[in-house]
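Of the protein chains in this complex, all but one are displayed in their positions.
The block that comes next holds subunit A.
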Amino acid sequence: MACLLEAPLRISVLSEVTATSRHYVDRLFHPDPQKVLQGVIDMKNAVIGNNKQKANLIVLGAVPRLLYLLQQGLSSSELKTEVLGSELRTEVLGSELRTEVLGSELRTEGAVVLRTEVLGSELRTEGVVVLGSELRTECVVLLGSELRTEGAVVLRTECVVVLGSLAMGTENNIKSLVDCHIIPALLQGLVCPDLIFIEACLRCLRTVFISPVTPVQLLYTDPTVIPHLMSLLSRSPRTQDYITQIFSHCCKTPEHQTVLFNHGAIQNIAPMLISLSYKVRMQALKCFSVLAYENTQVSMTLVNVLVDGDLLSQVFVRMLQRDLPIEMQLTAAKCLTYMCRAGAIRTDDRCIVLKTLPCLVRMCSKERLLEERVEGAETLAYLMEPDVELQRIASVTDHLVAMLADYFKYPSSVSAITDIKRLDHDLKHAHELRQAAFKLYASLGSNDEDIRKKITETENMMDRIVSGLSESSIKVRLAAVRCLHSLSRSVQQLRTSFHDHAVWKPLMKLLQNAPDEVLVMASSTLCNLLLEFSPSKEPILESGVVELLCSLTQSDSPALRVNGIWALMNMAFQADQKVKGEIVRALGTEQLFRLLSDPDTNVLMKTLGLLRNLLSTRPHIDQIMSSHGKQIMQAVTLILEGEHSIEVKEQTLCILANIADGNTAKELIMTNDDILQKIKYYMGHSNAKLQLAATFCISNLIWNEEGSEADAMTGCQERQDKLRELGFVDILHKLTQALDPNLCERAKTAMQHYLA
């Protein structure tokens, strides 16, 4: 069989192989039950550790036959009644044998069933005849041998063992098994009272369910399955082991968590945490980590569970002990992390600060396996994400920041040369390691300026981020941009390392063509890079980012729209006329107004912010208002009339104030009585902020430009007169008595200008 490597020979050899495998399958159809059993046992021995043999047998159709043998045995009780009920009882069966057969013990009745079953369905009538004449001796033979105690359970168990063995093969094997409906058949088998058989079924189910190709939903299709599995948990350490493994792998969504939770998973599994068997303890722990993940209900229940007088959190903490296997420490730390993130344990609890966090940091150390380091870093990142104090503690624990730098050293130059196997292993984990490190850096640096400094000062850190942004793996790119985003919250870093390493370049590239999740992070980072004090702003502008940002504002994702408009807002801040013109042109008034009616308040706020930034400095105001004045005034009116928050209205009034600051733009307001009435209304509003903004607006309108030309002077006089007519002077007068000192001051200044 080794010559399979030879390509031209392959087909013929394969057929040869199938031919040699065929007799295993043929024997399953043998009329003699003993032969069948022996056939199954031989098959079992043949497939162990032999993936080719497994595939062959599957191709040859062994699975349906095995399932048939299995299920025939399962429906034993019906068969028994049927067969025994009619002829057998009255016929030849010896009285002693009959009593045995009729007896409740399944093992004994199994012998008969085995017989009937093996005789095959078409032979049933014949079988009965045979039963009538020969069964007695047959049965005696069967009962006399070791089968006496085991009966058909032996055959069924052997069938399941073979199926389990087949499932241990390749993913394709599992697919075939699932396609043959092995799962319902095995689940059916769990109803049998025989423990050995149940364990075999569970073992096989476990193997099938832990495969990524098996749809987990199959566990939940029959609503009776989960409660039955729960009840089987108490049967033996093996059932505990297999069932918890199945649960752990089939609990993928919050709905699954809820189903398991509602069927008492916590109460049923908690006692297993102090089982004598390490395997069982470990699987129970894994199960809890899956159940508690991002699940408040489960986490809140977990903290109150007592196991042998101890709180569950204490049990978990004991499992963090350093002399225990790493797998156990890591999984226990995960459980505590999830409980903490769900709010069930406080972030300043000793078990988090002094136990869970240090344990996770240890998992990141060089001594750990690559997989453990990945999981450790990811879990730690998740644990401290929302808590700056935990971030601070982690940043000084065991040189974590420096330790993470090692994550980028795979595959190392040594491994590349000396050991191909090692290189392969390293390559496989290199991406995972890098993305985990980026995630952890992102989490570490999300709040504290000192930590960000420490991170950027780590050897080659910025270079690593920059190269991470253009890596082939999406996971790494996403993590790298998250890290960059976290660091971009630092004014100092924006001014220094970000500019030095020209991070904007790969970032811009990343924005061109990326999935939404990457885009959100990247555009958010871009927002920070476009801040006025960022030295990267200029080169980014020159790279033609406006079009890109404008396209983001048309995205379906609110987060992307916000980031797009936010970036434009930052870009327009104190920008020159050319940039502003470009923004207006690229965005288009239509899109601008669409954004002003966006359902997302954030988008609306940032759009107003953009408008405000665009309408600053007098020449810009006049220019923009001359071209888009009508639409802008319309939009402003609309917002002031609509149901919006104070902040939105304040922002809108500020825009009006900016417009009022223009030379020619002023007229747009002065000629619009509707707007003037609105300003008047807001000056008398109960909210001081709105009053202030409205007063600002009026103040700008009545502003008496010193040394300005006579023309303007007359304009000013006219405006003042009109405003007095409208009763603004009285209001201003009233506002000089206002409680708010800012408002009072503003009103007084305005009054002075009036008098001047």
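Heads up, the rule we're going with is that a residue touches a chain if its C-beta (ideal position, glycine included) is under 8 Å from a C-beta of that chain, and two chains touch if they have at least 3 such contacts; residues count from 1.
Here is the rule we use: contacts and distances are computed from a predicted model.
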What does the UniProt entry say the missing chain is called, choosing from "Dihydroxyacetone phosphate acyltransferase", "Sorting nexin-2", "ER membrane protein complex subunit 3" or "Ran-binding protein 10"? "Ran-binding protein 10"
Among listed residues A:I48, A:L354, A:I420 or A:I646, the absent chain is touched only by A:L354
For the chain left out of this view, which of A:D308, A:D323, A:D556 or A:E725 touches it? A:D323
Per the definition of touch given earlier, which of A:V213, A:L306, A:L369 or A:V396 contacts the omitted chain? A:V396
If you put the missing chain back, which residues of subunit A would it touch? 321-323, 353-355, 357-358, 393, 396-400, 403
